[in-house]
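Only a single protein chain was left out; the remaining protein chains are all shown in position.
Our next item is chain A:
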């Protein structure tokens, strides 16, 4: 049964742990954890046989001597080490090893009732000794320092109230500017909060502090200001409200100042002054007026140009839009024509690949490895397909063979047809020799295999699985023969479904 060493904090719960824990330590018993007996008010007071005669408190870790006296463990060990090794009660010779723990007394004492040491603060609790430490830790009447370190010491139960409405370090909101600050800072803050209402000392007007400077600089009628002619030499200062009066009264003085200033400036600019100065005679005035006229004309012409430009801009934008629409329309019509071509070919489709050399180069560079033919139909309402060629081959055939594949496309009448496709497809590369007798087309016939994905009903616009020949014809054969004419390659696909 482990014992809690709670004596330190029980020595005086009206004071603080810091003031309780001081120990001189000069005797070198620090390792013994200098804790004497239990300093609680026991209810009822225990028999004196449970008291340690050394510390006069209730036994903690009671030890018995062989002469039958009981002491706190710490007290008796300290006594034996410091004195002449006798029992403090009857002077019988004893040594430390004669001591033994009196666990019977210990158990009894643990079950004694004690009063909470915070009684003087109002706690009425009486609990068993072995529970008192737990109680003290949470006792609402325990004295604790403010958790904001504000130097206040208060009852634990009052802490929340203290933190929310008493502590000088509590967070509050300035009513004027909504800034969050500690209560302590509030007073200082009130002297510089920009949103607080202050009174202008001069005109008694109430206004927000942040406007005060502006008010003094521009509005306050009582603020003493310089005459606006001060830069020209008027020494007068007056309240703003009497400025107008001064201006009226001092009109002639101000005019004099103004006049002498103008004369001075004119001199600086090298303009003629004095009695000879006659503006009507002077050519520069008429020059100025004609320039002004010209300027006005230019201005209006510029405005007209600006208008024209914006009109043109509008028109340009409209044409652009029309152009875009037309392009879309053309594209649509082209696709319609392709579709029509594809339908009317009746299963025999010739695909002319123009600009062969350019496309071949693109394929070699990898920019466009494959090209697809426009769609065509096996009959008017038949299967829709397209041919794919890789002009530079594909996979293992890359760079050495022309690859040709058939892809099925989603057609308008797929639901009328039998799936998977069954039948034959004859693929040819056409020899374009001008003499028909010498023409020898390269022809391959493929038989549809119903198990392959390529022949299933397409679920996307184009079945991405195709079927055909990676090595249809070696590329060097194409280059040598008459298969290319006018840089054009012709591929023929003949689709023959099983009827």
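The working rule: a residue touches a chain if its C-beta (ideal position, glycine included) is under 8 Å from a C-beta of that chain, and two chains touch if they have at least 3 such contacts; residues count from 1.
As a convention for this text, contacts and distances are computed from a predicted model.
The listed choices are "DNA primase large subunit", "Mediator of RNA polymerase II transcription subunit 17", "Trafficking protein particle complex subunit" or "E2 ubiquitin-conjugating enzyme"; the UniProt protein name belonging to the chain that is not shown reads "E2 ubiquitin-conjugating enzyme".
The missing chain, though absent from the display, is touched by one residue of A:41, A:82 or A:287; that residue is A:82.
Where chain A meets the chain that is not shown, the touching residues are 11, 20, 22-24, 26-27, 34, 36, 39, 53-57, 75, 78-79, 82-84, 86-89, 91.
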